[in-house]
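Complex shown without one protein chain; remaining protein chains in place.
The first chain written gets the first letter, and so on, giving A and B; residue counts start at 1 in each chain.
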Amino acid sequence: MLMYTLKRLLAGVITVWFIATATFIAMHQVPGDPLMNDKAVSPEIRANLEAKYGLDKPVTTQYFIFLSNMLKGDFGISFTQQNRKVNDIIRDHFPVSATLGVLAIFFAATGGVLFGALTAVYRNQMPDVVIMFLVILGISVPSFVFAALGQLMLVNINSFFGYSVIPVAGWGTIWHMLMPSLVLGLTTMALLTRLMRSSMLEVVNEDYIKTAKAKGLSPTRIFFRHQLRNAILPVITVLGPQIAAITTGGFVVELVFAIPGLGRYFVQAVQQLDYTVIMGTTVFYGAFLVFMVIVVDILYGFIDPRVRLS
Amino acid sequence: MSLFQPDANMFERLETQDSAEIIARPSLSYWQDAWVRLKKNTRAIISLNIIILLAIFTLIGPLLWQVDPALQDLNQVSQPPAMPKSALVVDPFRGWEGITIDNYEPPADYADSVPAPTNVRAEGTATTQAVRIAWDQVPGADGYNVYRNVREPTSFADLGLPLGATYGDELSYEDRLSLEARDYYYSIVPTDGLDEYEVFTQLVVTPKLAITRDEALERGLIDSLDAVNIGDEVTIEFHPLGTDYLGRDMLARLMEGARVSLFIGIVAPLLYVLVGIIYGGFAGYIGGRFDVLLMRFADFVVALPFLLFMILFKIAFGIGPGESGIIPMLIALVLLMWPATARLVRGQVLQIREEGYIEAARLLGAKNHYLIMRHIIPNTMGVILVTLTFAVPAAIFTEAFLSFIGMGVAPPTPSWGSMCNEGVKTMLSHPHELFFPALFISITVLAFNLLGDGLTEALDSKMRSRD
Partner (left out) sequence: MRRITVILTCLFIQLTDGTALASPVDFENQTITVAITQEPPQMNSAKATDQVSGLVLGHLMEGLVRYDRRGRLEPGVAERWEMTDEKATFYLRKNALWSDGKPVTAHDFVFAWQTALKPVTASEYSFIFFPIKNAQQINNGELPADKLGAVALDDHTLEVTLERPTAYFIKLTAFNTFFPIREDFFNSKGDKYAANADDLLYNGAFIMTEWKHSASLKMVKNPNYWNKDEITLNAINVDYITADTRARLNLYTDGKIAFTRLDGETYKDALSQRFRIRRFTTGSVFFIEYNHRPEKVTSNLNLRKAIQHVFDPDEMVNRVLAVPGNLRGESIFPVWLNGVEDKFRREYPAPMARYSVATAQQYLDRAREELGGEIPPLVLLVSDSPTATKQGEYMQGLMLNKLGLDVKIDVQTFKQRLAKMTSGDFDMVGAGWGPDFDDIMTFGDLMASWNLNNRGRYNNPAYDRLVQIAMNSTDPKTRMDAMGQAQQILFDDAAVLPQYEQGIIYVLHPKVKGVVRRVVGADPDYTHAKVVP
């Protein structure tokens, strides 16, 4: 077990190094550079800028400088937020994105498992039809529409009560987090509901369920001990990448709800070709994601003893 | 009680047969059987029909509704669905000098208060081409602000849009700002050149929808310039689903957008789910070091920054200006999105591999490809189909998100996603611009979901026994 974990972690480090290298190469292939701005600057000023940011050196040299700095855990200074270290940006804004993401995943996972199980139990009956209709709605409306609608709903609620019941935007208290995380988790919740439903339906016909029934186990016990536990496997598989997608993909929600998350920094960094922030966030997220995958794989082994960890 | 005593004469020898009597329904292969069951599933059949209708809408629709989706009609911007309208034929627009005072002397000092303007009037015929407002000079004022509202103002704070300001010597204002044929409440507020005096005079004007003869000819509403006279009415273009922000026909744009969205929405998921199945299937089935290596590569692809690589692919494929860039987007989606399916399928395969029937089949001498085709794929189908039905909207929205940040299909090519994007900005004032593309996306997603459900049930080998 320990060996396995160590092996996976080592492989993870190599994966991250690959990600960093691929991103570094890709980034330098994109035309334009972080020093370009609306107002053109003279070649002399440009030379000053290049010297300051080390862009006057050959790309290979820049790569090795980057690598050695990365090993020291230093990603340099942002090009767009010129007085801030990339490390500070990640340290300040990742927790926000992560909180939002964890809450969204919490909504998505509880909702998904619950509704999915419900639809499977009441297959083709009223609850199934209603929930599946909502699921379709959940996946066919883009997140920017949900975000806009969700916020509008809050404005209307507040103006109805004539009183600030739930804040419309911003960050700070749990009340600020409710609507954004709900909006963010909605699509994932719909996905998990669907997955859970089909996975539950498959499990229902398994022999061990029949055996359990034949042995006279109570339906609740069968449901929790056998059905749910087996059906939840595919859900956990997608959860890993979904967690990463949610914690990184909150750009729209962060923008609409004025949340100081890392998603905004990353999208802006790509658009502005902010080399240091791109590298910093990519490596950080890459490592985070690889780590999540490892955690999920290990979890998988715990939940399903049949899957042996080599 | 006598016992029945059989003897050999009582029996007749049966002729030797090559095979035993068959007591079975006609043998169906797995896929034939699936098809039979799919046909019995009403929901799946409905959804199949919807998909066929969508295909007709996309492919045959433009032949029936021959309106250029890129043709702009700035006389009819953001119009909701409505019946055909007619417009007044007018002369080409000529600028208006307006009414100015010669030898104007600005007030010597800022007055504390001034009276409201008098004799506020509309000059000439008010049309959607221009509304001309004039008023008499207000003593003490050194300028005027002109406001326009679509509702009757309730107070000084509710005068509506601040159209513009005039200098003290100008006593008129020509309004041409996106005029529609509806009631407008104009208000004139005197100023000291910078700040307003809190008085105003109101005027209600209802401009007539207008078109010039040149425009009518250009749009093919009339055959020749002589066909109509100034002051006549012509019927203008009919937009059954309304128009967008540049007056383009929504129906035509939805049809055109369907090509992009359905192409990206269906082909991309099919391809990357296929890649995922093969990749994940192999990794899971073969297992061992090979599996580890493949999965680490999948982890690597997942963690690549999607946006950056989208830009890169766009450049790598040499997307020139004006090209829609659908194919590179497709390739990029396939190259970057497969790992999720691969992981899912691998997980399933790992689980199924350990099942008893696989073991049994293997003992009976089943070959690998037989096991994969016959047992493993059918058993993972449920999860795969769910992923696929989710991949459809996901791909449509990825395209929309890319359009949103300027990396989607090039204008004027529309897509449902980018139309939604435009529509959400005006969802309160022009809901039809969001509603229709969203409706089409929902219908598509619904159809694929129902079909996915139907297929899951049809393909699920465990459900065979229950029919």
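The definition used in the following text is that a contact is a pair of C-beta atoms (placed from the backbone, for glycine too) under 8 Å apart; a residue touches a chain by one contact, two chains touch by 3 or more.
Only a predicted model underlies this, so the values are computations on that prediction, with no experimental measurement involved.
Participant: Which candidate, A:M70, A:L118, A:L273 or A:I294, sits in contact with the chain we can't see?
Facilitator: If we include the chain that is not displayed, A:L273 is the one touching it.
Participant: Which residue from A:Y4, A:Y63, A:W171 or A:F223 sits in contact with the chain not drawn here?
Facilitator: Final answer for the missing-chain contact: A:W171.
Participant: Please identify which residue in A:F75, A:F257 or A:Y285 touches the non-displayed chain.
Facilitator: Going through A:F75, A:F257 or A:Y285 one by one, A:F257 is the residue touching the chain not shown.
Participant: Touching the absent chain: which residues on chain B qualify?
Facilitator: 70-72, 74, 77, 93, 149-151, 154, 157-164, 176-178, 194, 218, 245-246, 311, 320-323, 405-407, 410-412, 422, 425-426, 428-429
Participant: Which residues does chain A use to touch the chain missing from this display?
Facilitator: Per the touch rule, chain A residues meeting the hidden chain are 30-34, 36-42, 44-45, 47-49, 51-53, 77, 80-84, 88-89, 92-93, 148, 151-152, 154-155, 158-159, 162-171, 173, 175, 255-258, 260-261, 264-265, 271-273.
The working rule: only the chains that are shown with their structure count from here on.
Participant: Which residues of chain B touch chain A once you look at their complex with the stated criterion?
Facilitator: Residues 287-288, 292, 296, 299-300, 302-305, 307-309, 311-312, 315-316, 339-340, 343-344, 347-348, 350-351, 354, 382-383, 385-387, 389-390, 393-394, 397, 400-401, 404-405, 417, 420-421, 424, 427-428, 434, 438, 441-442, 444-446, 449, 456, 460, 462-463 of chain B touch chain A in their complex.
Participant: Flag every residue of chain A that touches chain B in the complex, lowest number first.
Facilitator: For this pair, the touching residues of chain A are 11-12, 14-16, 18-19, 22-23, 26-27, 29-31, 132, 135-137, 139-145, 148-149, 152, 190-191, 194-195, 198-199, 201-202, 205, 233-234, 237-238, 240-241, 244, 252, 266-267, 270-271, 278, 281-282, 285-286, 289-290, 293, 300, 304, 306-307, 310.
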